[in-house]
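As structure tokens, the structure follows; a few thoughts come after it.
Only one protein chain is missing from this complex, and each of the others stays in its spot.
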Amino acid sequence: MSATDTQTPAAAPQDAAPVHKSWWRALMRDRAAMLALILLTIIVIAAIIAPLIAPHDPNLNSRSVMQPPVWTERGTWEFILGTDGQGRDILSRILYGTRLTLLIGLVAVGIGGVIGSGLGLLASMYPKIDPWVMRLNDMMLSFPAILLGLALVAVAGPGVWPVIVALGIASIPDCARIARSIGIGVMGQEYIEAGRAVGLSDWTIFRRYLLRNSISSIMIFLSLRFGQVILIGAALSFLGLGARPPASELGMMAAQGRDFLLFAPHIATIPSVVIFLIVLCANVAGDALRDVLDPRLKS
Amino acid sequence: MKKTLLLGCALAVLTGTAFAQEINIVREVDSNNYDPHKSTARAAAESLFMLGDTLVSLEPDMKTVTDGLAKSWEVSDDKMTYTFHLKDGIKFCDGRDMTADDVVYSLKRWIDPETKSPVAWRAGTVKDITAPDAKTVVYQLEEPFSELLYQLTQSFATVIDKNDVEKLGADFGVTGLNTTGPFCWGEWLPRDRMTMTRHEGYNWGPQFYTNKGAPHMAKVTWQIVPEENTRTVALMTDQSQVTQYIPQIAFAQMRNTPTVEVHRSDEAFWTWFIGFKVDKPTVSDPAVRRAMNMAVDQDALARDILFGEVTPAHSYISENALDWDPALNDKLIKYDPEAAIKLLDEAGWKPGADGIREKDGVKLRPNLYIQGGSTWQKLAEFVQAELLKVGIGLDIQVFDATVFWGKVATQEFDSFGMSYPYISAGDALNLYFLSKNIPTPNRMNWNDPETDEWLAEGRRATDDASRAAAYAKVLDKVHEAAVWLPLYHEPMTIVQSVKLEPIVPHNNYGAGLYKGLDLKYRE
């Protein structure tokens, strides 16, 4: 397996320092990426200030169930995106649900990113522990995220935290793999040898060269991973393993809506579309960042 | 819409999913096995009614017990001895003749402690079951059991084959099952589908069926489809020809769809309720239980969540069920949130900072165990939202159907959601409120000597009036104590393709198609 590691998509095993300064400007030139970033920012802010802008209590049921959105024939301005099967305001639930969905994605990617890249970078630095880390990785990779999620939920019961932990753990091997390949590239650079020669400690080398030179590439990978994690999290919720009622979470909302698909398709469609938008924005922005930071792919 | 449906029919004809003698039935869940004595799932009953036969059977009116394997029977004056006379020419699927010994073996296996049947109590307190000759079965009880004949119509009383049990061992009811019913075991793929084929030569079905011979269908497939929406569209696109598992939301549309028909029967006793464990903090307070009953608007539940297709329930059994006491109708707790708030205030449950009430440091946050599946999720969320309005925080915990039954046998929950079939007050009350049935099926820990005594009185009663009087006392007591929060009574609704002859819904143990003898394509 080791032979494949240097070929991973986000691998940019080179000194990124020169591009570093201009990446923001380069990004600004990519209109799609800018749009994605703006949209993502709006979504994130809306989610953060959800309690301030939500028109209704997301958990309060009204007596008008399955009301369609405002732009349809029977829609009203009271419920802009309509109501769900329990008569709750979908817009409010979307705002709160986005909050929870983003939180799941961020924390899971954070856990996976920190532990995974730590392991990967260490492996790249110390060839002795490398095989062990890689074997551990292979083992963890044998548990696809969704299966790990199922098993953890079976142990801990359905809830947000088991899903976060499962997704976090499932992100570790991929992050470790990427970090390792990036790290190996960095470790092969002359300045590392130079640093060693002047007697810098391992910790200093790790901090000053290895971490600093790999972090941006790792971050790009994480931004792409973020989308995937959100999708798997939504799938787990869809299977009934995620957030518990009355909390709202986008995947769960879509799952609840599938019973109404034939009669009130908006209940399942709206949260699905929001998930799609979040993941799409994360992917487009991540792609653009990679293009900017990985000059080999630039034309 | 019409155009697409026409297109759908055309395509269905072209691709030919349904041959004239094959039928595909979709249902929500599978059974854990098909050993009549070991599974209490509705799915098991559905299949076993078709695969097997019982001594007596139940007519669609849910009241009349009629012929089955027995053409007639006598009951002694002391109501302790039942003598059944079997029909002629009954054969097992493997071709062997069925005799009274097979019936005796089956019934005895049901009550044998070695079988560990969870439903052995349904057979009454048996003194002995004997076969004086090949066509006669004598069933002797230790004490009268007014429910006996009804219980003998259940799938647990299905006649099985001793050789089959011994030959298959642990695989009995898993890889095969030799029975005498209208259909024979084909193949079972757990959680996917079960197929059964026509029992050629079958002519001993119950008299109330139009069809006196073998079934019209050569092959029946029970397909598991957990998704509500998928089941609905499966009917609309003719991938399935009949089911009783269509969500309420779809009924209105189904009635307007030219390719399907909807048949509803209100002679159905299937009630959905939340039960309280009466010795747990919070719900041990009768005021809390009463307040919860007042806080939930069953009418809104029936109208908004179940689209007016069910009857809101304020009583624990249908008011049409045998031995319901109409005098109780006025005493039932009705929706009144203000009164609920007042009652909680008076009982010392004061709202805390988070809006949830508390008393002596105990938060009013009872948990509720429910099984997965869209219906309970919706019901629980509705109840949760209703209770929140009076300051009660319901903590919903969902379990897969198979785990759920183990969880509700424990002492760890405050309340549980369940639905159940019954035929009479006695049937329901003896099951749930008898103290010897703690912890399960008496999951409320309802331990009341008076109740036990009245129930025994009712079981032993040899005339209708005294039985009804005994059960009325129990009904009054448990309703007064608000041991349950009744939600709704569900009618039996069968949705079928118009290609089939109209089906008369049955409701024995909630198995709408019962023996399936009259399932037939229109000519």
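For clarity, chains are labelled A and B in written order, and residue numbers in each chain start from 1.
As a convention for this text, a residue touches a chain if its C-beta (ideal position, glycine included) is under 8 Å from a C-beta of that chain, and two chains touch if they have at least 3 such contacts.
Rule of thumb we're sticking to: contacts and distances are computed from a predicted model.
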Chain not present in the shown complex, as UniProt names it (candidates "Glutamyl-tRNA(Gln) amidotransferase subunit A", "Ion-translocating oxidoreductase complex subunit A", "MxaD family protein" or "Glutathione transport system permease protein GsiC"): "Glutathione transport system permease protein GsiC"
Omitted chain's touching partners, listed by label: A, B
Per the touch definition above, residue among B:I23, B:V119 or B:L148 touching the missing chain: B:V119
Contacts of chain B with the absent chain, listed as residue ranges: 4, 7-8, 11-12, 15, 17, 26, 30, 32-33, 38-41, 116, 118-119, 170-171, 173-175, 188-193, 223-227, 229-230, 233-234, 236-237, 239-240, 372, 399-403, 405-407, 409, 437, 439-441
Residues in chain A touching the chain absent from view: 1, 3-4, 7-9, 135, 138-139, 141-147, 150-155, 157, 174, 227-228, 231-232, 234-235, 238-239, 251, 254-255, 258, 261-262, 265, 268-269, 272, 275-276, 279-280, 283-284, 287, 296-297, 299
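The rule we apply is simple: only the chains that are shown with their structure count from here on.
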Distance from the mean Cα position of chain B to that of chain A, given in whole angstrom: 45
For the chain B and chain A complex, residues of the former touching the latter: 227-229, 232-233, 247, 249-250, 253, 300, 304-305, 372, 374, 377-378, 380-382, 384-386, 388, 396-398
Residue numbers on chain A that touch chain B, as the complex places them: 59-61, 63, 65, 85-88, 157-158, 240, 244-246, 256, 258-263
